[in-house]
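What follows is part of the complex, with its chains left where they were.
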Amino acid sequence: MLGVCYYPEHWPEKVWTEDAAAMAALGITYVRIGEFAWSQMEPRRDAFDWGWLDRAIDTLAAAGLKVVLGTPTATPPKWLINERPEILPADERGRVLRFGARRHYCFSSPAWWEETQRIVEAMGSRYGEHPAVAGWQIDNEYGCHNTVLSYVPHCLPAFRNWLHKRYQTIESLNEAWGTAFWSQTYGGFHEVDLPNLTVTEANPSHLMDYRRFASDQVAVYNRLQVDILRRLSPGRFLAHNFMGFFTEFDHYPVARDIDVVSWDSYPLGHTDQRLPMPAEDKTRWARSGHPDVAAFHHDLCRGMGSGRWWVMEQQPGPVNWADFNPAPAKGMVRLWTWEAFAHGAEVVSYFRWRQAPFAQEQMHAGLNRPDGVLDQGGEEATQVGREMTAFGEALGARRQAPAALIFDYEAVWTFQIQPQGLGFNYKALAHRFYRCLRRLGLDVDILPPGAPLDGYALVVAPSLPMIDGAAVAALESSGATIVLGPRSGAKTKTFQIPEGLPPGALRALVDLQVTRVESLPPSVQDQLTWANKTYPVGLWRERLESDSAESTATFQDGEAAIMTQDDRHYLGFWPEEAFLTDFIAALAEARGLTIQRLDEALRLRRLGDLTFAFNYGDRSLPAPAPEGADYLLGGPEIPAHDLAVWKTQ
Amino acid sequence: MLGVCYYPEHWPEKVWTEDAAAMAALGITYVRIGEFAWSQMEPRRDAFDWGWLDRAIDTLAAAGLKVVLGTPTATPPKWLINERPEILPADERGRVLRFGARRHYCFSSPAWWEETQRIVEAMGSRYGEHPAVAGWQIDNEYGCHNTVLSYVPHCLPAFRNWLHKRYQTIESLNEAWGTAFWSQTYGGFHEVDLPNLTVTEANPSHLMDYRRFASDQVAVYNRLQVDILRRLSPGRFLAHNFMGFFTEFDHYPVARDIDVVSWDSYPLGHTDQRLPMPAEDKTRWARSGHPDVAAFHHDLCRGMGSGRWWVMEQQPGPVNWADFNPAPAKGMVRLWTWEAFAHGAEVVSYFRWRQAPFAQEQMHAGLNRPDGVLDQGGEEATQVGREMTAFGEALGARRQAPAALIFDYEAVWTFQIQPQGLGFNYKALAHRFYRCLRRLGLDVDILPPGAPLDGYALVVAPSLPMIDGAAVAALESSGATIVLGPRSGAKTKTFQIPEGLPPGALRALVDLQVTRVESLPPSVQDQLTWANKTYPVGLWRERLESDSAESTATFQDGEAAIMTQDDRHYLGFWPEEAFLTDFIAALAEARGLTIQRLDEALRLRRLGDLTFAFNYGDRSLPAPAPEGADYLLGGPEIPAHDLAVWKTQ
């Protein structure tokens, strides 16, 4: 189904009716509204003005549209900030930030919790049982603009309480953090500070616990809204719109508390900004987006919560916020929409109905231009709306992927807190594993550590620095071929080197010891030999020792680069794409999986008995379909920026 | 005429007399003094010490020199800052800055206005009618060291008043800024903050109004001094010395309030620091300065106020403040001086008489070395002094240029507030248009938007994002061939997209709509086809649609790149130099102008019936003069770093 984001408060009331009619005509089912409209709902404290919102919802409902109502907590209004400035967050340098943009609140502000409760209860009471309200979006893009970590004094009691609950005694914290080092011993929880503004790096355990605390604050804050809306709006789904490559908080717990996981998909902006990528890739995919950027998040969202997921905001044209903001190539808005459906999206909702001519996002395209004329993205959405009718229930089918990738937010933080080599980046590593799987034509499920892994032929963990018993057990019992990336098992949960050395608890899978690690400048190159082929390797190298596991790949000097035991493989280096693709291909084939080495612009995805093929490139490509395949869309030659769908036999 | 900047307070009184004699001998007419000497004039509050200044002025006067007296407001003394610390400015991060350098005041500090009034009245009363005082320089280099925008709390009332005056009602401000977006609605002017320290970008209308307010504060502050000096010093000219490529405030209103516009010309420092330029150009012009850097400012100054303009500070040797500080090639100080006269300067005044051996500028050369020996720059100035005698009144002649370039300070701010592409820079774009005109041998007048344009064959507007009715009318009625650069008409004055889309009011000139824009990374290249030739193009692309204008150039995919109507041309892209030169050449020739494709080191300039040719290169070049021309300086072969002047027939 299709959706759209709409801001009735931006437009004269007289155009609402024709807007709603045009949405319905385009094939739209859901309309998200309200998530930034606090100052319109409550212009002064307790002086609520619901009239306009009542009429907006009724207008949409009258056109047969369903409403997703947003709680407006991403934008507390000016009068509220003036009354309670203690809501404001502070940056790492301790500077209190201001009203004037959005997300100007600290997750640990008690005042903010009271005000959130007030506005959500007011909205929930008013609209919770409104027949047109199908569901809720809670807040908007938690973590956007680096707003998870805040350094105001009122964060401190909350952090200290959190530590107290976690460690019970200060002796236990001192032990866990290793405060014997550098005279850091604390006499009580009341002595612990925020870990910013230290003379040099703070204790990594301290930093990690502050990251966990801040992440938990997001989850708990979200639950505050969940509880109110569950009570006041029975039967409606609750959603949040996550953002691409945001990792300041652990998304999994938040996802588990809601019904529909959604994310905001801006393939061009994400390609330009959010992932280290060679310049030639940024150029090549400037107008189509990198083929694995949106797909990665689709697969991540599907595995994050219950499996129900949406694209809440789909890029419809050029945006305003990246370093460079190209226009999508003709066809890409349609392609992106179909790619989301191919990965199992329930709804793809475009951001936004009409480009606003004012304020911060005036250069952000919509389905319609500021003058109301349907824009290119709108035309492509219309086409998708028409095409979808041919699919019926087929889009609702599901199928477990042959491969799973474990994505871990604590790994992101571990690499950030202690990179050990300049620019070491877990997200880049994880995305590299994902790309290799996709280039081989494999569907991928992305899962949290500890998720059950039954039924997968292949499980890859790009890195699992901190692993608990449940996660080890899930890996052990999976029966899958397992690939463990570098630094897996490198740390205990309290950010210490495990007794008996890394990979700690993962020795249950591959019985080795990492007795030394080194990080290397990019210019220092080594060679990897595996399966009688050599590959360049650099950046990171571990010394692997084992009595029982087998060295299945070696560095130039003959030392072990991969240790293998029972089809479980530990990689003691930062794998380059060429090697990783060959290596995964060999493992997959050994497990009887069919792999296809796809053109770099082509990607596949199965949904039930359908196979989708997407051509992200600017030349047409043959569809990797069997001869005589039954096409629902397209055919054996896929034009540039287009797709084909056929029935899998 | 020649001038020099002199600091009697830096030198023992006994050398003043010989200094004055040497100045006169060198051919100097004007001596600027006093502009940083507050702590010498008033060592403690109200304890004025005028004796030394009386004697300094008298000494200069006795040698036949005229004095330009500077008000010392760029350097409030320490005792004053200690008494009234509320004078100090704050940076964008809110940190109050300190005494210890210069320009340590906030333009919006009421205390500062009082103190300014006090010192200027004291100086004006003392010297306003002194027969040796020919004129005044007010303050020094407004905006130097990024001092226009200050973020202290006492800026806030002034800003709110300014907004109140501009918008009358808060509803009107809310409408103008589009505060319906992100819940930004204000309940009153008292609720509006400074636009710094927001979580992410502030509202562009808010930012633009803060830029305008800060710019206005400079103009109003300047007028405070103007009014006092007009009253106390009748018959004397008032000047200010602007700085190259400073655009934090709109220079035009300040220029209109004074009599003599002047600027401080440091061709090497400006080439090194102030303009994005390919590395090979920085190398090539390291010791001569880029040939269009000083000229651009000469032409800008001439068009800024009444037409009377000076170079107040001319670089005489290596300076101290650029990343690298080469010595000017032999001959360049002379060349720069003559180039200024060729553009119509009344006076070229060197900075400074003698290099100071102490404090911040001890590595800044003067006409004389610290040990008092005449330096290379001094020798070249002496030569100019001798050469000038041959010209008589000829240097006072004026002639309207065939081409006008519209330079707009609001355009600078618009591009800074909303670049939409990384590093998009209006100054670089404007300078590119200027360079192309100069490379074709055309003289250029630089004018503000709205200035009358009668008599020009060619008018180029590198970009005019915000245009008002008067400016449109001036363009419409000019009869000139008009070139409008990208983003012209892109915004209303309140920083919104115009109704009916860009170019808004400029549709009166070329009737088209810009229905989409995109910014592109430098690596994404397109091709422009115009007049059967192709050119590379990138960075920026607009989609131009029109029923009545004609597409006269196309992108690779055939879409319109230039729309033309009645010899008015709208460019929907960021023009490269090669194309722009050919394009302007064709337009100029079509208007019957004579163009000359000059060597990249050669530039021409006419003054009355004289033609000047300047060779910025390190090889000699033939003068592009008719055979048998009558040379006032030089001859048919122009040596490296030299010039020729001949009578135009």
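In order of appearance the chains are A and B, and numbering begins at 1 in each one.
Keep this in mind: a residue touches a chain if its C-beta (ideal position, glycine included) is under 8 Å from a C-beta of that chain, and two chains touch if they have at least 3 such contacts.
Quantities reported herein were computed from a predicted structural model and do not represent experimental measurements.
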Quick check on the homomer: 2 copies visible, but what's the full number in the structure file?
3
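The definition used in the following text is that only the chains that are shown with their structure count from here on.
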What whole-number Å value describes the gap between the mean CA coordinates of chain A and chain B?
48
Touching residues on chain A, where the partner in the complex is chain B:
7, 9-10, 36-40, 43-44, 72, 75-79, 82, 89, 95-104, 144-145, 147, 272, 279-280, 282-283, 286-287, 317-318, 320, 323-327, 355-363, 365, 369-371, 373, 375-376
Quick one: which bits of chain B touch chain A in the complex? Just the residue numbers, please.
93-94, 177-187, 191, 193, 195-206, 418, 420-422, 494-501, 515-521, 523-524, 541
